[in-house]
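With one protein chain withheld, the remaining protein chains of the complex are depicted in position.
So, chain A:
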Amino acid sequence: MAAEHQAVSLDTLYTAETPEGIALSLRPAGAAARALAYMVDLGVRFGLFMVVSIAAIPLGGMGQGLLLVSYFLLEWFYPVFFELTGSGATPGKRMFGLQVVMDSGLPVTPAAALTRNLLRAADFFPFLYASGLLTMLLRRDFKRMGDLAAGTLVVYADTVALHGQLPDAAATAPTRALAPREQAAIVAWAGRAKRLTPARLDELAQLARSVTPGQGGDATGRLLGVAQWLVGNRHDPRRTGERP
């Protein structure tokens, strides 16, 4: 719910608030990843059905009954079963790093797992999950109708790390006192050092020349030093190395 009240932004991050008042960031999975996971599950289900049928054929009529019951169970309860296990994902979903959770960020409950999977019949309508796909594409959190009714969300199980550790640099004090926003910007910039090209990193560092002591030369190195100073590595004698 919280996500709907936020201003429109480009990313699809979904925020769920916990009773402790912290915001959990969930990354909803889109139609493509889910469709691929579904195909894998279809294959797994087909394989299981083959195994059952090989075992059931010698049993005659009783085997046929068994086959029909197993078809029924595979069709409706295969996802329910796997979503209620620890990982909250069918084998196909796990393969693509997906997971089903409640939209409060909690593990999916039995009632919700059953609801979302029984309502697949509606998502399938009129053919090939057309309704489900349409709903998914219309929503920022990619819920299909079963998810809407059950209050569940398909998310990526692992969060991506866009920013990492700060690279080493000799700590240098900035030339003037920095506002909190400026501090945050510099630290965030330093955290991106491994993801940006050196040229771009330097280009950004040039914008912050006014805070680095000294002029010319290695703007990146000096700003990284300021970042280190800001995080608190102020009097660390070990950190004397320079960025290559």
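Just so it is clear, a contact is a pair of C-beta atoms (placed from the backbone, for glycine too) under 8 Å apart; a residue touches a chain by one contact, two chains touch by 3 or more; residues count from 1.
One rule holds in what follows: contacts and distances are computed from a predicted model.
J.: One chain of this complex is not shown here; going by its UniProt record, which of these names is it: "Pyruvate dehydrogenase E1 component alpha subunit", "Phosphate transport system permease protein PstA", "Stage II sporulation protein M" or "Flagellar assembly factor FliW"?
T.: The UniProt record for the chain left out of view names it "Stage II sporulation protein M".
J.: Which listed residue (A:Ala32, A:Met62, A:Leu138 or A:Ala199) would be found touching the missing chain in the intact complex?
T.: If we include the chain that is not displayed, A:Met62 is the one touching it.
J.: Determine which one of A:Ala29, A:Ala89, A:Met136 or A:Leu166 touches the chain that has been left out.
T.: A:Leu166
J.: From the listed residues A:Leu114, A:Ala169, A:Leu201 or A:Leu224, report the one that touches the chain absent from this view.
T.: Going through A:Leu114, A:Ala169, A:Leu201 or A:Leu224 one by one, A:Leu114 is the residue touching the chain not shown.
J.: Please give every residue of chain A in contact with the chain that is not shown.
T.: Residue positions of chain A that touch the missing chain: 18, 20-22, 24-25, 59-62, 64-69, 71-72, 76, 86, 101, 105-107, 109-112, 114-115, 118-122, 125, 145, 148-151, 159, 161-166, 180-181, 183-184, 187-188, 190-191, 230-234.
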